[in-house]
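A single protein chain has been omitted; all remaining protein chains appear in their positions.
Residue numbering begins at 1 within each chain, and the chains themselves are lettered A, B and C in the order written.
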């Protein structure tokens, strides 16, 4: 694989399978002297944890983070930070029958073809459980960003065709974590919640759109021409399972705009150049403008559905039908919010280090 | 910057500014023994070249490719291939007046903030002229892919709000290069062409959507969990200037689909597992499925418009108005087609090398 | 730090401190389908383990390897392999008194200067204990190489000024692991053993030279001009603590040779081109020749000695004297043998993957 490391100067490596002994992450490049404890990690892991509400998978995992290295006397030392989460509530029984019949919309078939041998228990490495490592590392990244007064806010803006009304930063801060759907519009949240329940009862699932806003990112972050901030964000967000699209600022809407509508007028704000609007989503020429950085991702409906589906039995090379019985989320967007925030945080810390905004050592 | 290199095993480094002496690219990691001449490069550069039709910038550049290394007796040697294109029709006069007034929607302001000093002539390094290096390298990548019977087809599917009707591969092959808009639907092409002329006459510009389809990519390409094929494509395509969104397969539409609609049924085709539909866009779990790989990018309207715009005069830190007079394309999608194809080709060769599909040397 | 990852396609990330909870490694890029168990790892860890003889540190560590991911039903899956070793016999009491007085020849001072805050217990991250992760990963690399009939043999050729007589491959295979010094010349081994005991009783320590020979490496491995096989080996070996020099083939002796002596005549062997001699050490132009690859490293004497030494008390910025009481090896070369073998194995697997000699997936 060799694709399990992310970042250049702030670099994470994740490992672990859904039904293996544990999952984890090694964070390399964290500056020394940052106060860090397991509670910092746990806070974010709890937002991603299965079983946190009745619209997530019933798998019961405490997801308890253990910091194994890189922290001494409550502070980071600059050495790699290894974080491990033991898998506890593993039940592979439902997967046994799916060993040779790849689930549509899942990575079962492609892993089988690529590796010729695969851990079929709970999706193995391709399970969404893999994202626990990302979220743990993202918690560290968020801590670093917070010291630079940068805040990352994720929320569900659309689910199963239901759109949240336009919200402001205050709404997002106030409302998002108060409902299990993570939608900043309480009315839409109720409808989305009902929609998820309906889909589940029909043995089906729903997709949606998640928005991630980064506040406080200084102008000048991003390394053209290939390592543009936009390109790094696109890569990081698209690397999350179930994400099928990513847009920045006006995104796909920009395709139907005129230049005179799309261009954000440059104005003076507090004596410094700023933008009157933010169609650019905070990035021009691959470099941050100082305005909020706005990303949206398209999340496909959970591929695990209990309706009957067509597949192929690889052991006999014959067509077959399956119904999926394992535990799974009926809709991914609410639980993908902390994962997407983590990826944005990881990209920002790495790119800010590359640009010299975050010091990598005590000297220099 | 340090962001001017792309790829891991098949790696390109581009250089050059819009109004500098030349632009170019170094391709590292090309296998030895491939027949390659300047004509192979020129063919693709001519598709990107300014002045190729009356809806592109009137700048007259032959864009003549010179291969300086890595080719001996008409074949690649495995050594880095250096390709240079001299800039000929340089006219910086129109930019002199814009030195201290950054153009809205352009990278003028962010480059100024990041580097503190910038080549203001024609956008300098942030100019779309930079993509000539990508296209030259993409021509080499396409040659390698062609030997593996992989074909990459780009076409404009929407422009200025006009949507092409649904087309098949035959239409794309047949029609795209026959009209200056690069749209596979001839009727829509005419309307798009008229739209571009209208926008230009009003001093405005239009955006659009480009689709890139890769045919013949074998199953198994992509390196989870971070270096997914989808993530690498997203990064490569989002690194092109003016791109504000990228989607794969059903993309943003997947947000409103049910799992039972989105999941592509797995079937037997010629005795091997295939997909009945292709909502996944040829990628599951970050690994190619063997089906066509379908990407779409949102392209913003050209930021250079002749309408009056608000900006700030950085020399006086005062608000100002500008009208842009330089030469530019009224709509980017037609010319971005070969650039997007090049980025997809570069990603595919690199990821196929990483997966062992393309040999990197004569031995091994 | 961000310097804790090694390799491009076969990539390891190590973590852990001498007196922390555990140490470990994540191996990314291991092909799927390789039989692997904890015993494979343990075998090599036991060669590196402290307390294995009376000339190593008396610290008692079982160094029991736990594989946490990447292996299913006794075979690798292509997913990252996480290996952890818990620290058991931790005694930080002797280090408390050295908190503010950096030990000469150690990394105490440079870590303090670079990070401004450091884990002073047992050397923290800069301890030789860090190499357990390298050795665990090296065990996996050796398993891959063995399948390609490549063997790596390390042995001590000089210690405390005592030189082993010239030995052949048979001697190395036969004798090296039979004595605690890991010297293939039994007579010299006895003298070296006595020398180590003498140095220890005087509160001093001895350095030496270790040779690592790789047999069976095919011609064609190495990626000029910067990623030459010689350069990658030099980097990997010089990254081991206590190594102050590295040479390949005739090495520093080549400086006093004539071209007519140094050049290895090219001959026919079994119908294929080979070398009559091997002054090149198996590498020409940065690419393997097919002859044995011969590296030698200079290992400095253990800096931890019980003789009184001059240092500075950083808490008072005053000159001070220290005597080191912690547990340590009186001579490093015997225990560095498996570490150096591991680094050579890691470089070879990575470079053979880059050259296409080792398949990275089942397809391709």
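Assume a contact is a pair of C-beta atoms (placed from the backbone, for glycine too) under 8 Å apart; a residue touches a chain by one contact, two chains touch by 3 or more.
None of the values given here were measured: they were computed from a predicted structure.
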(message) Of the residues C:33, C:51 or C:105, I need the one that contacts the missing chain.
(response) C:105
(message) One chain isn't shown here. Among C:50, C:122, C:281 or C:338, which residue touches it?
(response) C:281
(message) List every residue of chain C that touches the chain not included in the displayed model.
(response) 1-6, 14, 102, 104-107, 109-111, 113-114, 125-126, 130, 158, 160-161, 199, 204-209, 219-220, 222-228, 230-239, 241, 243-268, 271, 273, 276, 280-281, 284-290, 298-305, 307, 309-312, 314, 317-319, 354-355
(request) Quickly run down the residues of chain B that touch the omitted chain. (result) 1-5, 8-11, 13-17, 20-24, 26, 28-29, 32-33, 66, 68-70, 72, 75, 77-82, 84, 113-119, 121, 124-125, 360-363
(message) Please output the residues of chain A touching the missing chain, sorted low to high.
(response) 8-9, 218-220, 352, 354-364
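In this text, only the chains that are shown with their structure count from here on.
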(request) Taking CA centroids for every chain, report which one is farthest away from chain C. (result) B
(message) Can you tell me which chain is nearest the middle of the complex, judged by mean CA position?
(response) A
(message) Looking at contacts between chains, which pair has the highest count of C-beta pairs?
(response) A-B
(request) Please state whether the interface between chain A and chain B is built from the same residues or different ones, using more than half shared residue numbers as the mark of same. (result) same
(message) Can you compute the centre-to-centre distance for chain B and chain C, using the mean CA position of each chain? Integer Å is fine.
(response) 45
(message) Could you work out how far the Cα centre of chain A sits from that of chain C, in whole Å?
(response) 38
(request) Specify, in ascending order, the residues of chain C that touch 2 or more different other chains. (result) 8-9, 360-363
